[in-house]
Structure formats: C-alpha cells, structure tokens
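Shown here: the complex without one of its protein chains, the others still in place.
Coming up: chain A.
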C-alpha cells in the first residue's frame, strides 16, 4: 500500500528495505528489533482495522500468547528460533479461532470491548499459570540459537530475525491485494451489500481475524525470543492500546503508516526512558492527541494526500471513505481518532 504513482512504488519499497537493513547501525540494536516487530504488529492490526473495518482492542492476546509459546518452545525443545517463532504464530492463530468466532458477529464498540475482555482473560490465565509462565517473573533466559550459532548478540539477531518480519509484511501485502482482500474491502465499505452478493460476511471477517492474529503472533514471538524473555506486559491491555495508537498515528488503512507509527512510538519511548524522564505517558499521549487533531489521516495518510494529485492514481490504498469525500471512519471507531 504505497504511493499511487507506479514509479514511486519500487522506489519506496527500496527505501524501506534499505532502512530496514541499516537500522541496527542507526539505533541501538535491541531498539531496532523493537521497531521491526512492532511495525509488523501494526501492519497485522491494520489488516483488521484499515482493511476489514474491525477495531480489535485485544491484540495483546495474540502477540503475548505467541511470545510465551515461542519462548517455551525455544526454552524446552532447543529447536532453532524460527521454528519457535512460527510455533508461536500458529498458537496465536489457534487462539484467534474461538475468540474471533465469538466476536466477529459483533459490531463497532461491542467488538472492541469483547476482544478486550478476551485479552484480559488471557492475561489472567498467563498470570495465574505460574508453573508454565513464571507468573510475574515471566519467562527468563530464552535461548537465541540457530543450528548451534549463538545469536545472543542483538546486532546479529536483528539480521537473523529480519527475514521473518519481511515475510510477515509480504503476507500482509499479499492478503490486502488478493481476491480475499477485495472481499474484505467490500465488507468494510458495505457489509449488507456484500451479503446481498452472496458473501457470508462473518466468515470472511473470521478468516481476516485469524490471519491478523497469526501475523501479530509472528511479531510477538520474534520480539520475545529476540529479547530473551516473555513478560506479563506482552499480554497486558496496554500492549493492545499501543499498537492501535501506532496504526492511528501512522494512518489507518495504509500499511506504511503502521510502520512509521511503530518507529515513532518506539523511538520516542526509548528516548524518554533513556533521558530518565518519568512522565512518558504524558508526552506520548500529548503527541498522539496533537497528531490525531492535525493529521486526520495519520502521518503517512496525510503526507500521501499532499504528494498525490487528488484525481486518478491508486485504488485500494485510498483510506476508507475518501472516494465520497467523507473522512475515514472504519467500524468500531466512533471518530477518526
């Protein structure tokens, strides 16, 4: 989901790839991994929020479950880390099946609340099941190995993990531009019409939900293995909130916006933490409010609108509702915030 002019597309892709490769040289390597993982997480959420029209407020359940499952696989089996991460992603998809089944039939704020409630249940289970998860201590000392190669150096691990992240991005991009993605776009814009054309809307939503969860799991599993531990914070509701914030900051329904949002939030958090400032929430919150008020379509969406001529150009990368001149307003979001 890139700028409209065909010439700009490969250029943008090349720039993104180059930045991804150069990142550990530009920032502290663990922070680089954070950016990559959160960026994939944001893109996975955007698949649901921007391209299906569902605002999930419980995606920490998938990110976090995968973090624990991937951590456990790596700890107990000694399998190479990509297997552990993929195992985590599979567990997230499996978990998404019942949660999605029970929630995709709900609309708007009810969907958001029910996904939040399920995520809190997952948090509760992870917190209580101390024997397996370590409770408040989390899962410590997760090995980072690939065929006997020690990857505990964050700089090396970044490059070992990057292919998984890129694979995740490729998957999101493919889904959005597939026949399935076209149906999702139609369901987002007009569910009743999609039904009248013979589409079982809830089943399409369910598959989108499961795919989004699997990709969130891919990101969360890599995040946990990369840092060598899984913690309760991974399944806590603030994680769900943070990823929603990243997508909204960057621009709903743009994919690149989520990437940008993730980079901004991670870098800002890192900067504030290292400066010893204690009121991080105040600063990120204020910036969030300002960006949402000034850039109605997020940073990416607004910048793209400025660059792109109003008529002609791209098709499905338009944010929802732009064609008829109304601001983007996916289901579950009461206002463009």
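As a working rule, a contact is a pair of C-beta atoms (placed from the backbone, for glycine too) under 8 Å apart; a residue touches a chain by one contact, two chains touch by 3 or more; residues count from 1.
Keep this in mind: contacts and distances are computed from a predicted model.
**Q** Between "Gas vesicle protein", "Lactate utilization protein A", "MoaD/ThiS family protein" or "ABC transporter ATP-binding protein", which matches the UniProt record of the unshown chain?
**A** "ABC transporter ATP-binding protein"
**Q** Using the touch definition up top, pick the residue from A:185, A:244, A:263 or A:299 that touches the left-out chain.
**A** If we include the chain that is not displayed, A:185 is the one touching it.
**Q** Tell me which of A:102, A:197 or A:307 is the one touching the absent chain.
**A** Per the contact definition at the top, the residue touching the missing chain is A:197.
**Q** For the chain that got dropped from the picture, name the residues of chain A it touches.
**A** Touching the chain left out of view, chain A contributes residues 174-175, 177-183, 185-186, 189-190, 192-201, 207, 211, 315-316, 318, 320-325.
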